[in-house]
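A single protein chain has been omitted from the complex, and every remaining protein chain is retained in its original position.
First chain written, first letter: the chains are A, B and C, and each begins at residue 1.
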Amino acid sequence: MDSTPFPETALPMASTYLDHNATTPVRSEVFDAMEPFFRDRFGNASSIHRFGQDARAAVEEARAQVAGLVNARPGEIYFTSGGTESDNLAIKGTACARKADGRHIITTNIEHSAVMNSCAFLEREGFEVTYLLVDENGRIDPGQVEDALTDRTILVSIMHSNNEIGTVQPVGEIGGIVRARGVCFHTDAVQSAGKLAVDVEAMGADLLSLSGHKIYGPKGVGAIYIRKGVEIEPTAHGGHHENDVRSGTENTVGIVGMGMAAELAAEERESEFRHLSEMRDALEARIRVEIEGVRVNGHPQRRLPGTLNVSFPGAEGESLIMSLDLAGIAVSTGSACTSGAIEPSHVLLALGRDPRTALGSVRFSFGRDNTMGDVDYVMSRLPGIVSRLREVSAASAGQVPV
Amino acid sequence: MDSTPFPETALPMASTYLDHNATTPVRSEVFDAMEPFFRDRFGNASSIHRFGQDARAAVEEARAQVAGLVNARPGEIYFTSGGTESDNLAIKGTACARKADGRHIITTNIEHSAVMNSCAFLEREGFEVTYLLVDENGRIDPGQVEDALTDRTILVSIMHSNNEIGTVQPVGEIGGIVRARGVCFHTDAVQSAGKLAVDVEAMGADLLSLSGHKIYGPKGVGAIYIRKGVEIEPTAHGGHHENDVRSGTENTVGIVGMGMAAELAAEERESEFRHLSEMRDALEARIRVEIEGVRVNGHPQRRLPGTLNVSFPGAEGESLIMSLDLAGIAVSTGSACTSGAIEPSHVLLALGRDPRTALGSVRFSFGRDNTMGDVDYVMSRLPGIVSRLREVSAASAGQVPV
Amino acid sequence: MYSSTVMDHFHAPRNVGDLPDADGVGNAGNPISGNTIALHLKIADGTVTDAKFRTFGCAASIAASSMVTEWVIGRTADEAASIENDTIAEALGGLPPTKMHCSAMAADGVRAAIKDYRSRHGTVRKD
Partner (left out) sequence: MYSSTVMDHFHAPRNVGDLPDADGVGNAGNPISGNTIALHLKIADGTVTDAKFRTFGCAASIAASSMVTEWVIGRTADEAASIENDTIAEALGGLPPTKMHCSAMAADGVRAAIKDYRSRHGTVRKD
């Protein structure tokens, strides 16, 4: 028996990529926009000579493009290294800047780990965090927020749409309640951009996080909207870049790519919504009919268009993903798992799923290059895979080993 | 009179770029290595399907390449968004993790703003920072470090080589003293990589910062070396990426580019050292002969090979840079200035220059594509520009207006 | 991530099923929130003659379960009872560090099945 690593690094010939909530490829318009900035227009945007001024102009153009995506002014957009940094900056930056006003933060029990672990860090540093509990569809009721606010609350952070189950929160109502109390409102719109309308005014957001690689832009770049007048302490101190909110030599290539991706995302949002919904709905309908005992996770209507999270009790998630991968279908269990250890998703547990059902769940997330043919291909393989794994675990026969 | 923005964003036909300490273009081998990862090999390195595993393999290869540059083990290299983040993580991460052991930090008065402002932030948070004073060549004596260490010292951060004047510190000796006391030693080697030997063992470094865009890699990616066993609190919390030291979806493109850049930097370091030294020495010699009253800043020998910082009393730095820029020569005043406000460089003031002399200083920094022809071209324009500006300020006639 | 041996056993697991007339049954794993194995052994004259498993779990757990059935058939009950945690991982061409618990679960299943066999046949040893 040999131990050659498997799978090989070469990708299979035909692949059906249904993991767009994890990351998206850079679309060609974006790549074309970025390309000149690697070698010809490579200046440091902070330099005064024309290489620098040229880069500066490109960065400012991208800022306007991103501002356009979320209905902000360009001066309220700051570039970061990604959604994770934007979330950290929003939460820890507010906590640090406003700790004299109080040390209480409100969030939910289904946030992305970037928000969750920023809050957990602050708890270790002496802050108090209230984790609002979502209902069985993953929704927060604005009244819950109202009830949780105290005189010491300095920040409410509630994501716009969830990366695992796609549930969309009523952030407009929540933002109104929070800002009326003079409390800062942050929302993570990383998954919403390009799929749903994201409007900082309609949302009443003071802070909003975005990421490049979820909207067919590059990885390693993100943005944060900071409403004019809202103060946060930077998490990266240095040469006063990005109006002293985020230091570090500007990643011109990434920023230009994010700008172009944002512009296209805004332009194509509505047609994209229809395209993604159609494929997702078709897959959902067929899975419900062709596979027994499934359970769809997330809100039936208020949900991201391309996201479908399904539990297949009796089949384990990683096994499902590996089996689908061998069939050339790329999906995930929800959040990309970095530790390798198997743990039930905190989001699915929050919906009330039991741990074993949570473990047997798969997220399908569609993207712009997918077609109805991909739905057909998935349905040509998925039922067989589920029943084979149920056979291995015997759960289909009601004989779940204990 | 119109107010069309000037200079136009188009770059002039012929340009002599002598600002490599600010940033470098991405070299073609690096671009070629990165290109597949935008669209074909675009997976999220944390995904278990083969798109993810393919990206993971590429990230791990890059980690080994960067480890090779600094004589570390791959497991001791963590990718960040750049030199600024690496410096922030080293300093604030150590401060946060070790604050129970003491709240005293030692650094110098010529550090990069990323280190300086991270320390200033910690001072606001109740830490005590000792800023060691460099001598007139910008050097720290290891004895100064020894004298400044106390029982409460948790971190010493001293840069390997200075970005403005090029002076190289005796970090090997310093590291020995610091680590013998059980204190953590960080060095910023952002400017050294590819020009000087950078060896974490020889330096006795526990933490070391690197940046991609200074070594012909992309902007927006950097790395930090963390010696095995040294604990730091992450500054970016989230999905436990990078072994839980730095969360955020891995910037595969940037990481692959940084890896390739690091490998080439290591390979070519010695020939590059000779090439850069030769051009710098030639420019320095000609400036001393052909322009009156100049002063060269930095250590005459212990200095980065391609860096030349010169004061031209009576001529102001931004005017010099703008004039040189109009002649197609790109240089800077030292650190890229982001605020636009004119302030004398803290590094030149630290050497004992008076503020007006500091204001009249220019940094020439050579790179791999420069030739002796560039030295000749600079010397065909620089003397005339200096004397014209001295004429405008009348300083050449001893009539500096007061 | 996984060796080709793991992928082979995951994709085409050997000895899936139950033995209605098993001489020893071993359950292991975490039935509430993790992977589980049910291992059935036939044992004749102190030697394992057949083995079947049912496993709920990740690819590594299924592969380890499959591998452990191949490993155990033909061994004496004593040999089987003294299985080491990493025996299975090695037979699989190695496992990622975060997946070592999967081979441990398979080994636990073997030990539990032998214990069950001995208790049924009155040959429990002090251990």
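As a working rule, a residue touches a chain if its C-beta (ideal position, glycine included) is under 8 Å from a C-beta of that chain, and two chains touch if they have at least 3 such contacts.
It should be emphasised that the depicted structure is a prediction, and the values quoted were computed from it without experimental measurement.
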| task | Based on the whole complex, identify which of A:23, A:53 or A:130 touches the chain you can't see. | result | A:53
| query | Where the complex has a chain not shown, which of B:120, B:148, B:322 or B:379 is the residue touching it? | reply | B:322
| message | Among B:75, B:143 or B:355, which one touches the chain that has been omitted from the display? | response | B:355
| field | Touch list for chain B against the chain that is not drawn | value | 1-7, 314, 316-319, 322-323, 326, 339-344, 355-356, 359, 391-395, 399-402
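Rule of thumb we're sticking to: only the chains that are shown with their structure count from here on.
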| query | If you average the Cα atoms of chain A and of chain C to get two centres, how far apart are those centres in Å? | reply | 39
| task | Please report how many Å separate the Cα centroid of chain B from that of chain C, as a whole number. | result | 56
| said: Based only on mean CA positions, could you tell me how far chain A sits from chain B in angstrom? | reply: 33
| note | Shared-interface residues of chain C (touching two or more other chains) are 1
| Where does chain A touch two or more other chains at once, residue-wise? | 7, 318, 322, 339
